[in-house]
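As you look at this complex, bear in mind that one protein chain is not there, while each of the others sits in place.
Residue numbering begins at 1 within each chain, and the chains themselves are lettered A and B in the order written.
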Amino acid sequence: MTRTLGRIALVLGLPAILLVTWWFASAGSTSFYQPPLETIVKVFPDTWTAARFKSDVVPSLIRLFIGYGLALVVGIGLGVLIGANRRLRSLLEPILEFLRAIPPPVLVPILILIAGIGNPTKVLVIVVGGVWPVLLNTVEGVRGVDDVLSDTCRSYKIHGWLRIRTFILRAASPQIVVGARQALSICIIMMVIGELLGATDGLGYTVVEFQRGFQIPEMWSGVFVLGLLGVLLSLAFTLVERRVLNWYHGARAAERSGH
Amino acid sequence: MTTSPPILRRAGDNPALLGLVGLLGFGALLEILPRVGVLPAEYFPPTSKIVSALVDEFGRAGFWRAVAGTVTTWLIGLTIAVVAGIVLGIVIGSIPALRLATASTIEFLRPIPSVALLPLAIVLFSAPVRSILLLVVYASFWQVLIQVLHGVTDVDPVARETAASYRLGRWRQARYLVWPTTLPYAMTGIRLAAAVALVLTITGELLIGGTKGIGEEINVAQSSIAVPSMYALIVVAGLIGLLANLATRRAERIVLAWHPSVRRELPL
């Protein structure tokens, strides 16, 4: 009982202290740009209504999921191809190193120039940002598959799709997950940037509209929503990761205990 | 014994040579495709045009000021993030109570996308450089902090007990036990942070504007629809990224030359 209470206190303690401090420190604030936390909380329900969710949050999320999904599919697909082929890897390595080094946001103006500011561009912006960590980590993961398992597959005649599905992808999955997690945060960033640089709806667009319209408490509430989105998606990712990499963590733990 | 050295070592198997062929092929492809009309030339200028735009940029004083501006902002932001990350990481990591108390807060703050703070950064600071720095520091700080936290807690329990049994003091333990264990993690954190910081620096310049930097130059090129210049500047951004990457890897190797183990990157 006391232990559970202790745990709860540890988890919630600091956040509670921080929020309370903020609440009281900002209570009498007359600064236009730093409104009291109370004001921000008050405008929240009126700002983030069901209608607004439908008109701005949902479109953003749909674009994010499509873009992220495409980044995963393209990144893993190409990654398996490149990782499994030594010559292809040597051929493409310098190009990939270079392309990866380009900060993805600088591509947004070019993409807008090429494809306008419609939904396809915004999805493309997300894909272009997210594909690199997935691709490069998949290449690394596929390259690092165990030789003994590889020999096992050969001698037990496990070929083709069965081999990719049950061996290559699974063996590379710890690395792929690392890339997928990096990609998720980049994709959220790219989603916002895509909406900042030319859009008529979406979460990023809304927040910047508030800022431009000097609706500061509403803007703060928007920052909260964006932050919350990041936190929730990261949480969801952790849950998926735990399922996908259950075997990995188990095997690592067994290894450490000197099994 | 399980891996056989390659039997056929033909010239085609030389990785460096293949890489060069790949780069040249990539350049040639981007030269030919717009010329034969597969890609629209007005949006995809052929490689030669990008290269000549790049050469033009190199001759322009404003361009070098922009590069210097970007690099300066990047380095300042990175330094703040690294120092803060290492100091806080070691303090939080070595005091168990503090570690437990801050865990949930860190887990909550870390995934907040840095660009979410963009409007805040704009309204809070009147100087654009400060707004950009806020984004840069926020994004790269976590990379360092998380790695250092992992490093501090990774100290070998046997080594810790050995140190305790020889009655090494707190300071000595930190100096000879905690720091050497943490260093490789910190270096990984710095490498990751350097990449993130550069992305955020250029993003900030692109979105906030008002400072000398590559991002600002891209904005200018975009508004004057100077397409080859835009590509040239993107190439420059990539080159800066590449150099930053090489430099941090180099630094990592030099700093960790004595270290017995090559540590795996943590899945974050």
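A few notes on this one:
The definition used in the following text is that a residue touches a chain if its C-beta (ideal position, glycine included) is under 8 Å from a C-beta of that chain, and two chains touch if they have at least 3 such contacts.
Criterion: contacts and distances are computed from a predicted model.
Comparing "Cytochrome c-type biogenesis protein CcmE", "ABC transporter ATP-binding protein", "Benzoyl-CoA-dihydrodiol lyase" or "Cell wall polymerase" against the UniProt entry of the hidden chain yields the protein name "ABC transporter ATP-binding protein". For the chain missing from the display, the contacting residue among A:20, A:62, A:162 or A:235 is A:162, taking the whole complex into account. The hidden chain makes contact, of the residues A:173, A:206, A:221 or A:234, with A:173.
Residue-level contact of subunit A with the missing chain is found at 146, 148-149, 151-152, 154-159, 162, 166-167, 170-171, 173, 247-248, 250-251, 254-255, 259.
Operating definition for what follows: only the chains that are shown with their structure count from here on.
For this pair, subunit A with subunit B, the centres built from the Cα atoms lie 17 Å apart.
In the complex of the two chains, the subunit B residues touching subunit A come out as 2-3, 12-16, 18-23, 25-26, 43-44, 100-105, 108, 110-120, 122-124, 198-199, 202-203, 206-207, 214-215, 218-219, 222, 225, 227, 230-231, 233-234, 237-242, 244-245, 265, 267-268. Residues of subunit A that touch subunit B in their complex: 10-15, 18, 33-34, 87, 90-95, 97-110, 113-114, 147-148, 151, 174, 177-178, 181-182, 185, 188-189, 192-193, 196-197, 204, 207-208, 210-211, 216, 219-220, 222-223, 226-227, 229-231, 233-234.
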